[in-house]
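With one protein chain withheld, the remaining protein chains of the complex are depicted in position.
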Amino acid sequence: MKPTLALAAALLAGTLLSSFSAEAKTLRWSRSQDATTLDPHSGNTGPNHVVAHNFYDTLVVRGFDGKLAASLATSWAVLPSDPTIWEFKLRPGVKFHNGTTLTADDVVFSMQRALKPAADMKSLLVSVESITKVDDLTVRFKTKGPNALLVNNLTNLFIMNKAWAEANNAVDPQNLKEKVENGATLQAMGTGAYTLAVREPDVRTVMKRNDNYWGKGSMPLEFDEIIYRPIKENATRVAALLSGEIDFVQDIPPQDIQKLQTSDGIKVSAGAENRSIFFGMNMGIPELRGSDVKGKNPFADVKVRQAVNTAINREAIQRVTMRGQSTPQGTIGTPFINGYTKEIDQWPKTDAAAAKKLLTDAGYPNGFSVTLHCTNDRYVNDEGICQAAVGMLGQIGIKATLVSQSLRVHFPGIQKGEYDFYLLGWGIPTFDSHYVFNDLYRTKTQTAGTWNGTGYSNAALDTKIDSLNSEVDIAKRNATIADIWKEIQANNAYAPVHMQFIAYASRKGFEVPVDVENTPKMKFVSTPRS
Amino acid sequence: MLAFIIRRLGQAVLVLLTVALIAFALFRFVGDPTQQMVSQDTSVEERLRIRKDLGLDDSVVIQFSRFVGNAARFEFGISYQNKQSVAKLIGERFPATMELALASALFALLVGIPMGVYTGIFPNSILSRLFQMISLIGVSLPTFLIGILLIFTFSVTLGLLPSFGRQGVVKLGSWTTSFLTLEGWRSLIMPAITLGLFQMTLIMRLVRSEMLEVLRTDYIRFARARGLPDRSVHFRHALKNTLIPVITITGLQLGSIIAFAIITETVFQWPGMGLMFLQAVQTVDIPIMSAYLLLVATLFVLINLAVDLLYSAVDPRIRIAGKVA
Partner (left out) sequence: MQISPEDAKASSSAVSTAPPSVSMYGRWLDSDIWYSFTRSWVTMLAALVTFVLIASAVFTPWIAPHNPLDLQTLNLLDGSKPPVWSRDGDWKFLLGTDQQGRDLLSSILYGMRISLTVGFFGVILAATIGIALGLIAGYFGGRIDSIIMRVADVQLTFPAILIALLIDGTTRALVGTAKSEALVFWVLVVSIGLSFWVQYARTVRGSTMVERNKDYVHAARLIGLSKTTILFRHVLPNVIGPVLVIATINLALAVITEATLSFLGVGLPQTEPSLGTLIRVGNEFLFSGEWWVVIFPSLTLAALVLAVNLLGDWLRDALNPKLQ
């Protein structure tokens, strides 16, 4: 009987508290998918990070504008004496949710944890050789060569409590080898602005404001409670917003924006995401697998690739398919990143006759057939973009057969180089051109060119790309970047389409601005006072 | 009798093994489960190591026997996508689906039987025609369309009922229920109607045609001839006779209600097993898919078995027919 009474008393107290504090503000937040685990180092995906940012902090953080800011680290610099060592000074007096104080040991432990084989996050630390504690509030990262940009890679590397992890079977990131989840799958012990109250995967996650948070006073921290409820179906999600059961929806389809804007008490904010959408053309194989042209590969001819670029009507896709929710692009790389210029972001004027002439010059006056692979569950209106492209290419004689599929099937196919012609999107979390070059343009090897499905390979260019890793002279580095852009833009290995916009919708009083990385951090949200 | 029970039990086990084989064979070969767990940077060596850890390199026979052995202990491993124990995930989702199935079966019975009786007794009245029209519309509109229509009307336009999810959940030991709160019932109404509508029309039509037939039989005519009041004839004699097949069908339909909950749960984002199964199919989450299939098959086989045994207890002809055949 006793526990029941205690429970009842607790419930009663809870009810009284919540009914008396008039200021209590709960944010009910929905999105199409849930985090796959709460373990902060297991998966490197946006949906995981957006949840983890509430419970955990990182050394440095990006605000809604994408600018780097101090978080658990108050200052950071490369040692003047040794360009391979980065030194981070930690914020003093930061408390974990269980009351213990953050020290350099926790940071070293977390980084080493993120480097373990089972951790997905290790790819952001590939250049790191070792992490060491200098004193309780100083940590050093030693890199394999000089890495001027290391700090940009640390925005999603969360700091856990070492002692807690050791006590709760969470020393290793969640591993598939163990047939059970670890201590961090359903629990969270960080220094974050919110503590975990309830975790029901795919159903709801309840977060309570951390009243001992170090950012109290300097951050708005408006929401006392956050309830995160994934809703997979677009229509159901929008309906839940309209009927008042949800306050903030993170992914609104473009076609619903206009209607929602005119709905009472709902505000839609849309803005660019740091992500380009483009088509890849496989020039590296002797013969296209799904084509009527035998014995040679049409995409191997740069004129054909130019023809594709000329045939695609980016403005029409922006206006009709995206309903204005995109910026047409002629390059893979957004204005957010280092190395982007207006000059590289040029595309040919849509001209079917000119495109046809290019095809004729290349020896394909009647065009050719090809299979186009496309996702249907990843990017904003991805399947619609592909359908539109098929029509546009058809007008110049390229007969594309569309295969649209889940990203689960699509991405492995690109990585294995199985497609002739495909759609892909590229987000740039480091905000630097190198991230584009290294994965999309560099010759395919174990560690580089992993998403280069075009077969594009240029040894001289590879050397230039690799030199960016250890170049500390920023001016020289930027000159090399400009040089690389010039070369790859002329090559037309890809046909860029646009930078996509994302749209958030919120009820009055819960306005969340658009985050360029699409991982809004709720502690920074400050809603207009009414 | 004992021999009959043993034979039926044997058959049930055989059926389950077959289903297990199908579940295993199909899902073992769909997609590459390692792809879920690696990032773009994972090296070939590491991919091979993960394959080995998952036991995907063993012979098919060994993998299948391991599968059956584990399934018997309700051990389905860890979900590829959720990275949690499948048994636990299913345990969490099971009450939601069972309560939804139960509520929709009740709705189907409580609305379907009276409508069926009425249309059976007064086949030509205006109200009967209306009922039949409603039942036809219920059969003709796909479940998902009915769900969307209900959400649009009662949540978005009128704002009367919650549009998604299971609310007002109370924990009772390892079971969770939404039957105890008003909020819980409110969130249950639309999903239960959506799921139960088809069964309702089924029961209504069944009761109607059974009533029509029974009312033509001689003993009903005699009952009337003896001067019994209509009410007594209809309910004491006619309805009683139609109820056995109705209850049987409802029992048998419970299995397919659980399976068809996939659609309803998708539309209403009801956190049950069906929604989890569909998400598992989309993400090639093999352990969840096989566990779900086996669970549905087991439920169905058990229900079938119970119905068969009940029947044989009531009607000895079945046992004999079974033997002769």
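Note that the chains are named A and B in the order they appear, and that numbering of residues resets to 1 at the start of each chain.
Keep in mind that, in the parts below, a contact is a pair of C-beta atoms (placed from the backbone, for glycine too) under 8 Å apart; a residue touches a chain by one contact, two chains touch by 3 or more.
This is a predicted model, so every value here is computed, not measured.
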item: Chain not shown: contacting residue from A:Asn313, A:Asn338, A:Gln415 or A:Asn492; value: A:Asn313
item: Selected residue (touches chain absent from view) among B:Ile50, B:Leu150 or B:Ile263; value: B:Ile263
item: Residue of B:Phe67, B:Phe154, B:Phe198 or B:Phe268 touching the missing chain in the full complex; value: B:Phe198
item: Given B:Pro114, B:Pro142 or B:Gly159, the one touching the chain that is not displayed; value: B:Pro142
item: Residues of chain B in contact with the chain not shown; value: 11, 14-15, 18-19, 22, 26-27, 29-31, 136-137, 139-145, 148, 152, 156, 198, 202, 205-206, 209, 212-213, 216, 244-245, 248-249, 252-253, 255-256, 259-260, 262-263, 266, 278, 281-282, 293, 296-297, 300-301, 304, 311, 315, 317-318, 321, 325
item: Where the missing chain touches chain A, by residue; value: 234-235, 238-239, 242, 253, 255-256, 258-260, 290, 313, 316-317, 319-321, 371, 373, 383-384, 387-388, 390-392, 394-395, 399, 402-405, 409, 413
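One rule holds for everything that comes next: only the chains that are shown with their structure count from here on.
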item: Approximate Å spacing (C-alpha centroids) for the pair chain A, chain B; value: 39
item: Residues of chain B defined as touching chain A within the complex; value: 31-32, 35-37, 39-41, 43-44, 46, 50, 53-54, 77-78, 80-85, 89, 92, 148, 151-152, 155-156, 159, 162-166, 266-269, 271, 275-276, 279, 282-284
item: Chain B partner contacts - residues on chain A that touch it in the complex; value: 36-37, 39, 42, 44, 117, 120, 122-123, 126, 174, 176-181, 185-186, 200-203, 229, 231-233, 235-236, 239-240, 242-245, 377, 406, 408-409, 412, 415, 439, 446-447, 450-451
